[in-house]
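The complex is shown incomplete by one protein chain, all other protein chains being positioned as in the whole.
Chain lettering (A and B) follows the sequence in which the chains are written, and residue indices restart at 1 in each chain.
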Amino acid sequence: MSDYLLIQALNGLVIGVIYAVIACGLTVIFSILKIVNFAHGEIYMMGGYFGYFAISLLGIPPLPAVLVAMAASFLLAVLVERTLLTPIYKPSTERKGDYGILVTFGLSIFLRNIALIIFGPYPLRPPSFWQGALVVGDLVMTWDRVFAAGAGITILVGLVLFMNRTIWGEALNAVSQSRESAAIVGINDQRFYMLAFGIGSALAGGAGALVGPIYSLSPSMGLMPDTQAFAIVILGGMGSVSGSIIAGLLIGLSESMFVAVFPDPSRSLTYAQAFSLLVLMIVLLVRPTGLFGRVHTQME
Amino acid sequence: MRNAQVVPGALLAVLVLAFPYLVNGYWLTVGVLALFYAIVAASWALLAGQTGQFSFGHMAFVSLGAYTSGLLVMDLGVPIPLGWAAGVVLCAVVGAGIGYIGLRMRGPYLALFTVAFSEVLRIIFVSENEVTGGSGGLEVTPLFHTRSDAPYYYLGLMLLAIALGLMVWLTRSRWGLFFRAIRENEEAAAAAGVKVVRFRVLAFAIASSFAGLAGGFYGHYIGILTPDIGSVDQMGLVVAMAVIGGAESLFAATVGALLCEALVEALRSYGEWRLVLFGALLLLTIRFARNGLLALGFAGVKRLTIARAPANVAP
Partner (left out) sequence: MTAPVLIEARGLTKRFGGIVAVNGLDLAVRQGELVGLIGPNGSGKTTTINMLTGHLAPAAGHILVHDAPADGLSASQFAVRKVGRTFQITQLFSRMTVLENMLVPGLARPHSTWAEATATARRHLDFLKLSHLEDLQARNLSGGQQKLLELGRALMLDPEILFLDEPFAGVNPFLRDEIIVLIQTLHGQGRSFVVVDHDIEAIQRLVKRLVVMARGAKIADGTVDEVRQDQEVLRAYAGV
């Protein structure tokens, strides 16, 4: 029996890594653009499809296809940012918070329906990264999951290094803490918003591509991550990348264990979806600054 | 000048009242649904446009009202008007609760919280399928047993008139002033003596009860209820209707809903593309015409009429 729990826990950690990647993407976007991005899950979904078509149309092998998916998501994000999000930086825009809510909510609807038309409603499964499964003693895990976790961890490490060791990353940190101060020292706002939105979305898109072979792709697969990513971001302390990583792993693990121990198997999966939603609602109520909260939670 | 307004107004009223006899059964159904969406969109606009509280949980109240009434009628044999009323009351209470909880949350967080709440409710309705019928659907006794949808149309029209009447009266009263003050600047409103807590919660309760009212109407019209009515996509549709029309004017939101529903049906042959069109229209409206397309239209008409007016009108 405990093997089952261990496998569930490991699967939970794998999906936790994926959640962490998505959440870190959202954290970057949130801490720099200061908007609640309701369309983050839809970028994740598009990333999955980008990866799928990179493989099927362009013949790119599965693992590099993830990078293609990330690049394509980055470009999509830049397009979205330039066309829809520029009013957020203009002082003449009133009630920026409301604008951000409406425009990203509208975007999520738009992307979901466009995906429905272009890709069809039926789930698509991209080819595996590597066939078969890893067997260690009594524990079995598909190579897809192993790869997803490994690639996810690599992406996260890359992100942390980028944010802390490169000039661009430090600049992003500066902008996230104070737009005005950053502008004074010559950091050009506009390009950084584009960069931040692009990086955040690339992370989401990459996560989507990694998850494709495991769970298949569908146009509505972004709905859950839309709100779930926020549960993680807020739990981990908005603006904190390390917080998002820890919270992502926590949520992934908890969800998995929830399914494992929930007494009613026919309901466990559907209620597992509600798990992170409830976490979100509770965190919003009780401790909006999360576990590792940073102070700059002001939104326009 | 007034004569020019009376004739088109009377013509419109005649068209509206005679609608069931002017169109076929399909378009009559569209009309009934349009009225349903109008009530939902207008009540959402009351909350979002008048008090500045963006709730994405509005459809959850529609489904709560529908399921409450449906289950009470089907499982406990309660007469429809009573079940319906129970749904409205429940929505008022839960709405007030959500409004109260939401007090400590600023705009986008409230939106997030209400989305989560909406999804949790939907998941419960799907999971507890022994009670609710789940995704398979819950059969609900229809209100009228006529072949034509005409009685539903007139009932819907009456409900919309009452709902709009009440809500417009509200916005023109001092309460409306307080709502808008809260929307503009909560701290200043408090400093001015407005009981912010009371009015934010009240707005939520009122808007949610109208959603519940619409939900009960929908359930007993459609006859088969699924949790999808509370989905995020349905919420998006309502948001689109209200915003495209103009979220800060109840009339604009209502007309927006009526026109959008008509448009959705008129473009039925385009299948899924029409939802993409709506999404695009919503994005364009938010980006370039934040007060809504109808408000833009009115402003345009106003500018045209002022351009023709004599020069003694003060600027």
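Here, contacts are C-beta pairs under 8 Å (C-beta built on N, C-alpha and C of every residue); 3 or more make two chains touch, one makes a residue touch a chain.
These figures come from a predicted structure and were not determined experimentally.
Asker: Could you tell me which of B:131, B:162, B:177 or B:301 touches the chain that is not displayed?
Answerer: Of these options, the touching residue for the absent chain is B:177.
Asker: From the listed residues B:197, B:266 or B:299, report the one that touches the chain absent from this view.
Answerer: Selected residue, touching the omitted chain: B:197.
Asker: When the complex is taken as a whole, what residues of chain B touch the one chain not shown?
Answerer: Residues of chain B in contact with the hidden chain: 174, 177-178, 180-181, 184-185, 187-197.
Assume only the chains that are shown with their structure count from here on.
Asker: If you average the CA atoms of chain A and of chain B, how many Å lie between those two points?
Answerer: Taking the mean C-alpha position of each chain, the two centres sit 32 Å apart.
Asker: Which part of chain B faces chain A closely enough to touch in the complex?
Answerer: 52, 54, 56, 101, 104-109, 111-113, 115-117, 119-120, 123-124, 126-127, 232-233, 236, 239-240, 243, 271-273, 275-276, 278-280, 282-283, 286-287, 290
Asker: Can you name the residues of chain A that touch chain B in the complex?
Answerer: 35-36, 38, 83-84, 87, 95, 97-103, 105-114, 116-117, 223, 226-227, 230-231, 267, 270-271, 273-274, 277-278, 280-281, 284-285, 288, 299
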